[in-house]
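Before any comments, here is the structure.
Other chains dropped; remaining ones untouched in position.
Naming follows writing order (A, B and C), and every chain is counted from residue 1.
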Amino acid sequence: MFFHEPELQYDVTVEEPDPHFAKLLQQAIGGAEGEIRVAMQYMFQAWALPPEYGEFRNLLLETATEELGHIEMLATAVTENLRGAPDELQEETEQAREHAAMAASMTGQTPRHLLSSGQSAMPIDSNGVPFDAGQIVASGNLAADLYANVMAESTGRLLATRLYELTDDPGMREMLSYLIARDTMHQNQWLEALEALDDPVPIPSSFPQEEENQEFNYAFMSTRREPQPDPDAPWTQGDTPDSRGEFSYVPEQPGDGEVVAPEPDPKTYNDPTDDQR
Amino acid sequence: MFFHEPELQYDVTVEEPDPHFAKLLQQAIGGAEGEIRVAMQYMFQAWALPPEYGEFRNLLLETATEELGHIEMLATAVTENLRGAPDELQEETEQAREHAAMAASMTGQTPRHLLSSGQSAMPIDSNGVPFDAGQIVASGNLAADLYANVMAESTGRLLATRLYELTDDPGMREMLSYLIARDTMHQNQWLEALEALDDPVPIPSSFPQEEENQEFNYAFMSTRREPQPDPDAPWTQGDTPDSRGEFSYVPEQPGDGEVVAPEPDPKTYNDPTDDQR
Amino acid sequence: MFFHEPELQYDVTVEEPDPHFAKLLQQAIGGAEGEIRVAMQYMFQAWALPPEYGEFRNLLLETATEELGHIEMLATAVTENLRGAPDELQEETEQAREHAAMAASMTGQTPRHLLSSGQSAMPIDSNGVPFDAGQIVASGNLAADLYANVMAESTGRLLATRLYELTDDPGMREMLSYLIARDTMHQNQWLEALEALDDPVPIPSSFPQEEENQEFNYAFMSTRREPQPDPDAPWTQGDTPDSRGEFSYVPEQPGDGEVVAPEPDPKTYNDPTDDQR
């Protein structure tokens, strides 16, 4: 059950509104690396956990709730960057023939910020592509989910640092500095949560590993055209991170699998020509 | 530059064709956890790496190439499961009034396997949703990418183990046993590659960490309605996995951020009523 | 800023788990008529409102927050319906040759509930199509948004009543009875909010209506092949709901617009044949 207070989780101020930066910020709302994705991802992961994982469930739901507040902060930032700009549209009505120029300027921004949302934030990415819920990872397996979360916070922090470089508005930099800090924490907390699990790798570690093929489960398989010597890389020799095997090197794919495609049912009309019926 | 040989990377045989299992197998081809995703993900990651990461580039491209062979194996398995079944369609033409029953049976399968592809594999998931290229992660930052790869191989192996439980066809189980083994290897190789990088966390570690907010970068922030005592969890106390901080506990979100939404330009016609102009 | 408590907004109990009903319930989570859509829609609408609409902003955000709790209830219901069922999978391992039959049964459900989420809820609709954020309406104009909300709660309540007819599980019916009641309230509150606005129709009513074409703005235009007599329908005669005009009937489209398509630039190579260059 959720609650809301009419205040932002952290200050959001914009000194010099910039609709172009608003477009870039959209990536942090509706992009693959954005906050809608993590908020929903952590929720669905939490709701799948049975009682004995209650501590993790709380961890996930509390963080999801925090992310909802980040969406709100970023939406505010987008709208402030779009609207505060010096009366652009209004001036134009005075000076007729500049409409086209204005349209030209707008097309480099997110046209839908004006056309569809009246200068406010939208659940889209920086290219105007709607948020893609297919990117939400909630596998039912906590270890897999935690790795998905480390990844999400990694690309999320990467995005925030890149946005930080693209503005020198002090307010925007302070907001991003806060969001970067939270991503630092979240990366660390998911890694710590992984450490709290006993030997979860290979994921799922509950699968009886003797049922997997024993010849190729710790072998680096080269796909070069001609067999190459072992590169003596960390992933061709030595103990494996899961502590259950030893890396080896296989210079060729096993191959020799027979190419098969049975005849389709004639009623699918796959036959391209008449005389083959 | 790629090459191809007309043989499968590993044997694919089906003893008792089952179009329902074909539907499930589609998840491993075009699903979020599937092989098209990883093949393309590893390629785009590799192509972004500058020369000093040549060893990683090879690692990524050789694995991508192996995954292309997995798509081929799985596509073969889908087609074999769809086509080998005892002349279903043909019989039906004999016994007119059973068409509807057949249609009924088909609707539980993937209708498009018959309607769109003539009983062959498609680049879709088990629900018939086309492969979603928005799920491909290639961030430019190798550490973030490697975590994405650990995640992809984790959900991929999870999928393969679940498919394994849903068939007892010996050929299908052997194929899946091979694919599960390869996922074991790939999880380990990506983890090993991460270890070969020096302290990449928090990602991106090349961002000057002093520019991030120093109050909230290692604090677990509770979003409970009423402040709760520190749960003494591994993520509220002790050293952080990135060895750069110490976890702490903050029972409340900072809050107090002012809610702001400047007036939109009147020419966006946001005003809902006439008399407010 | 959001908060969360580890309790559900309303009881969710399932007496006889039914994975097929879980599939249908997904429509209420990730479908066009579902709760993710309204939760996000109301948020983005609220965040666009300038200060003088503070009362509406609260109305929108409080309702959005309630909808987040509905997602949580429905996700719980889906997982309960998926997991509580009598040890289906486990039994199967005993009785080998029935795997295919089980797969067959599964394919009629949502395969990804087993393959992708480990028997838990997902942000998808009842066909397995991921939630489509393109359906979120937040236009910046409050009156347009409120009509979008009436529509969303109408199709939402319609969905809930249809789900109600498809189960007789007492727990599920009680949950749906609650959700239907909330939709009744929400439809009424959005309609009441519309009444609180002065003459917002035609939306946007702030556009100077004299700039629109005055010949066709209150005329029903027939597109029948041959001109038909005025059907004397409520929309061809009498006062219009916006109280600004009177309906009339035009038996033919104006027509006569010249068909034009200027020559494309030759460098687009639109010319289909060589000799036309």
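Observations, loosely collected:
As a working rule, contacts are C-beta pairs under 8 Å (C-beta built on N, C-alpha and C of every residue); 3 or more make two chains touch, one makes a residue touch a chain.
Since the model is a prediction, treat every value here as computed from it, not as a measurement.
Of the identical chains in this model, 3 are shown in place, and the full complex in the file is built from 6 copies.
Heads up, the rule we're going with is that only the chains that are shown with their structure count from here on.
The touch graph of the protein chains shown is complete.
If you average the Cα atoms of chain B and of chain C, the two centres end up 27 Å apart.
Chain A and chain B, compared by their mean Cα positions, are separated by 11 Å.
In chain B, the positions touching at least two other chains are 32-33, 129, 132, 155, 158, 223-225, 253, 255, 257, 259, 261-264, 266, 268-270.
Across the complex, chain B is touched by residues 3, 5-12, 17, 32-33, 55, 58-59, 62-63, 65-66, 69, 73, 76, 79-80, 83-84, 87-90, 92-93, 114, 118-120, 129, 132, 134-135, 137, 139-141, 143-144, 147-148, 150-151, 153-155, 157-158, 161, 164, 174, 177-178, 180-185, 187-189, 191-193, 195-196, 201-204, 207, 209, 211-225, 231, 233-235, 240-242, 245, 247, 253-270 of chain A. Residues 16, 18, 20-21, 23-24, 27, 31-33, 108-110, 125-129, 132, 155, 158-159, 162-163, 165-169, 223-225, 253, 255, 257, 259, 261-264, 266, 268-277 of chain B are the ones that touch chain C when the two sit in their complex. Looking at the complex, you find that chain C touches chain B at residues 1-5, 47-51, 57, 89, 92-93, 96-97, 99-100, 102-104, 106-108, 110-112, 114-116, 118, 124, 127-130, 140-144, 197-200, 203-207.
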